[in-house]
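Working notes for the structure below.
Note that one protein chain is taken out, while the other chains of the complex remain in position.
Labels run A, B and C following the written order; every chain starts at residue 1.
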Amino acid sequence: MLVPVVILTLLGLMLGLMLGYAARVFAVEGNEVAAEIAAMMPGTNCGQCGLAGCGAAADALVAGAAPATVCPGGGAPLAQAIAAKLGLTLDLGGLADQGPKIAEVQEDICIGCARCLKGCPTDAIVGASKQIHGVLHQACTGCGACVTECPTGAIGLRPLPQTLQDWNWASPSFA
Amino acid sequence: MNMLASSALPSVAASPHAGQLGSVSHVMLKVMLALAPATACGFWYFGWPAFNLWLVTVLAALAGEALCLRLMAKPVVPTLLDGSALLTGWLLAVSLPPWAPWWLGVIGGLFATVIGKQVFGGIGCNLFNPAMVARVALLVSFPVVMTGWVAPIGLTGAQAPGWLESLQLTFGGSVPDAYTSASLLGQAKTELSRGVSLLQTFANGLPVSWSGMRPGSLGETAVLLIAAGGIAMMLMGLITWHIPVSMLLAIAIPAAIGHAVNPARYLDAGAHVLSGGAMLGAFFIATDYVTSPSSRGGQLVFGAGCGLLTWVIRTYGGYPEGVAFAVLLMNALTPVIDRAIKPRVYGRNWRGQPIAPRKEN
Amino acid sequence: MGILERLNGGRWGVHPHDDHKRPAADTPLRVMPLPAKLCVPLLQHVGAPAKPVVAVGDSVLRGQLIAAAQGAVSAPVHAPSSGVVTAIGPVTAPHPSGLPFDAITITLDGEDRALEAAGVDDPLALEPAEVTRRIADAGIVGLGGATFPSAPKAQLGRKLEVQTLVINGGECEPYLSSDDSVMRHRADDVIDGVRILMHAVGARTALVGIEDNKPEAIAAMREAARAFAAIRICPVPARYPMGSDRQLVEVLTGKQVPAGARTASIGVLVNNVSTCAAIHRALRHGEALYRRIVTVNGGAVAAPGNVLAPVGVLVEDLLAFVGLKEAPARLVMGGPMMGLALPHAQVPTVKACGGVLALTAAEIARPAPSACIRCGSCVKACPMGLQPLEIAARVRAGDYDGAASLQLDDCLACGCCAYVCPSNLPLVQSFQHAKGTLWARAQQKKRNALTRELADARRERLERDARERAEAAAKRKAARAAQQASAAAPGGQEMPS
Partner (left out) sequence: MSEYLILLVSTALVNNVVMSKFLGLCPFMGVSKSMDSAFGMGLATTFVITVAVAASWVLDYFVLAPLGLQFLRILTFIVVIAATVQFIEAVIKKSMPALYQSLGIFLPLITTNCAVLGLALLTVQEGGSFLKSVVYGFGSALGFTLAMLMFAGLRERLALVRVPAALDGAPVSFILAGLLSLAFMGFAGLNFS
């Protein structure tokens, strides 16, 4: 009776020591996945996802608390990249019909209060107090922060106009 | 200018705006044409029972396909007309013992199209050659029936059964012992396992000939016509030489080496190439588009694998014939081969990196 | 194709059984009468669009600059005839999308008054840089379809010390014969253009590749090039896509162009024969590129043939000139293999438009696609050595990265795969879709990077502002405290609040 107990104890001890040593040599720090996903995100902390910024969204994604489509600003490409990274199944249904959008200032209503300038996370709105504001297409993520800021409802989101450069063939219907 | 009303331009489609107007059924039809002479010759050798079995098998394959399409609510007639199920049944039929009972053909035909093909999504989606899947399933399940060969006694010979008699043979009982005979590979295997050396077994010479007048399935006897059909397919541009040649060489070379070392243990290259399903397999089975690699290099590896495995199974394995197993095993390796061997892309090396620019001096 | 080659699966490319080039190629060249108006697009080349230098209401003369080049890679645009500018703005582009692009609309006065133009008597005596400048000023772009501006290309060639010019007389697309026509009727112009270009680039030899289905062109070009040892006329087998620069370069020089690189990287510069003819006219006659030979062909055309037409003419007017015998089922700009289907006929032609096809329903008829049987016909046909069937399977399954890993980027969209496919799969569309999707993703990534930068900058700025405010406030507080202390010390009294 004693022999098996001793043998098992010794075995356990030996293997435990080996693993303890390995754990020290091959230690990995932190959650690298969340950091990588945060790096893929737009990084504007626009809050459209309902979470506290891109870092929080990345943590939620890794924890499985948010779907891959959590980030509206990143659109379908980001959702696909995240799904591929985390091995999630992707339902693009919610995103597909929206498409990218940008903010537009209706110049006849804009009173030039410049509140939207402060609200924009990417400084995409140019203008000054008492002047009509304009939106830089390249910088706007379509997060909609300015829409809520505007006191006169002069800012709205509209779909990005399609151009010859970004037009694409539809996926053909294969047999 | 009313001819140019915008309603007159119904289609804005992607290029090209021209095409060869080929179709899948054309391809299948050409393969069947290439296979027809050898099959006809088989009928001539083995008589009406062989024809009955062929018909039953083909019909069962078609029925299996139709049933699945019906269950999946897909159009039945257009898909049947593409000819692929017919060809599958045909290839299976010519690999069966010609006097096998009807139920063998029915089970095989159904298995080929249902389990071998439709389960995966139908034409173009199957991962294994459907005819060989069915053949192996039959061989494993009914080994006795599947190795019950008959001597070729001709369609019209004195001993040959008439048409009515043949129906009885196919749909009735078993093959009378008087007709049964062993195939070369089966005989070699049996005698070797009894400890009789090949030299003794085949003291009167090997029963192989180019005419194919010997026991075997429809598709293994008329080797010349099979090879001619295969070459015709190459000339029609349906297949390339890579798979058939590499497969036949990979059977012949080890066979020749083995025979040179120990003729009492190993059959010679000619016996290997001319007997069993080697020829049919090399030209018609292994070259199946869907289940073979798409690059030429991959096809060479695939063919060589088929050949080598065939020889190994025939020589060392428990089954007398190994083509079907070899083809299935290589089918399973095809995705791996396709991934490992890709054609060299223009302006890139084999590993897919851009080549170094070479300036003129 | 020999038997051995056939057993080996043949070489790349396809041999359209009927190339439909004749009889259109054999009819005499016609000059199109001036239409009522022209819409001259601002973007007819790779690079930045030209910038209009005329305003609505201005009168313009033939050959007058109406839009100037913008940036390093761009090309100016000239008025093809005299008239009044009536609009500057969007017109439908010759593109399947039907989306608009900017063009200058000129209502012609029919008088065709020309700007005084001066050529050079001996362009070969000019400095190469001056030749290049004149090519740039004439708005010459690659007329074979790539539309890369010719001047920057020549500059690049000079910089990389290119020794060999490959002159592309391949014109492998069925139906088209505009290059053929240029070579037959203007062989001397082409050869002179080649000599000027060689001078500009500093190249020592020029290889003119002409498909052997154009014997008249080969004969004419041989005759024209007889006096110049440096220019060799090389008949090449008629096989589509022989006119693709990479394929032609390989056939003529035996060298492959590295993936993702230009031909110049292996010391070769490819130019089209029509481009060379345009260079000749620009240098010798001072004529800008505002008209060209266009093949109008197809089953619906009553009198198919080659037409000298101004750039910017509406397809509608062009078809009216040659006449239609039936309603076309599809209009195509370019050849049937790579040409773009047009949404309607009110679209202008561009500099690189070598052909307009009015195809009948019978000509474009294709059976419905069926499942891929992995027959490998597309692999054999692909001139780039790709595996279209594998790429298409991945695109169908939505695995665009998998498609990209099979070198989808190298696809020329030549259409050989779709042409030979027995299952009639829309392979080219599938690849174009995948390329577009991958491009959009890359754009989105860039955009994300940009917005991230902006957001970071903003955050930093806000933090700095806050810090500065806090510091200022602290300073104020400290100052006040000091003041207080100094006030309190002598009097020992509290400050009134």
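The working rule: a contact is a pair of C-beta atoms (placed from the backbone, for glycine too) under 8 Å apart; a residue touches a chain by one contact, two chains touch by 3 or more.
Computed from a prediction, not measured in an experiment: that's the story for all the values here.
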Ask   = Looking at the whole complex, which visible chains does the left-out chain touch?
value = A, B, C
Residue in contact with the excluded chain [from A:Met18, A:Ala39, A:Val126 or A:Ala170] = A:Met18
Note = Across B:Met146, B:Leu274, B:Ala326 or B:Ile355, the one contacting the chain not displayed is B:Ala326
Message = Touching residues of subunit B against the unshown chain: what are they?
response = 72, 115-116, 118-122, 124-125, 127-128, 133, 136-137, 140, 309, 312-313, 316-319, 322, 324-326, 328-329, 331-336, 338-339
Ask   = For subunit C, which residues touch the unseen chain?
value = 393-394, 396-397, 399
Query = What residues on subunit A make contact with the chain left out of this view?
reply = 3-4, 7-8, 11-12, 15, 18-19, 22-23, 25-28, 32-33, 87
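To be clear about the criterion, only the chains that are shown with their structure count from here on.
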Task = May I ask you to sort the chain touch graph into line, ring, star, complete or other?
result = line
Request  = Grab the C-alpha centre of each chain and report whichever is closest to the global C-alpha centre.
outcome  = C
Note = Averaging C-alpha coordinates per chain, one finds the centres of subunit B and subunit C separated by a number of Å equal to 49
Request  = Report, in whole Å, the distance between the mean C-alpha point of subunit A and the mean C-alpha point of subunit C.
outcome  = 37
Task = Spell out, as numbers or ranges, the residues of subunit A touching 2 or more other chains.
result = 169, 172
Remark   = Going by residue number, subunit B touches two or more other chains at 14
Subunit C contact footprint on subunit B (complex, rising order) = 1, 3-6, 8-24, 26-27, 82, 84, 122-125, 234-235, 237-238, 240-241, 289-290, 294-296, 338, 342-348, 352, 354-360
Ask   = Mind pulling up the subunit A residues that touch subunit C in the complex?
value = 40-45, 73-75, 77-78, 80, 84, 100, 121-124, 138-139, 141, 162-164, 166-175
Inquiry  = Help me check something: in the complex, which residues belonging to subunit C touch subunit B?
reply    = 3, 6-10, 14, 16, 96, 98, 163-164, 174, 246, 250, 253, 255-261, 265-268, 300, 316, 319-320, 324, 326-332, 336-345, 357, 359, 363-367, 370-376, 379, 383-387, 389-390, 406-407, 410, 413, 415, 418-424, 426, 428-429, 432
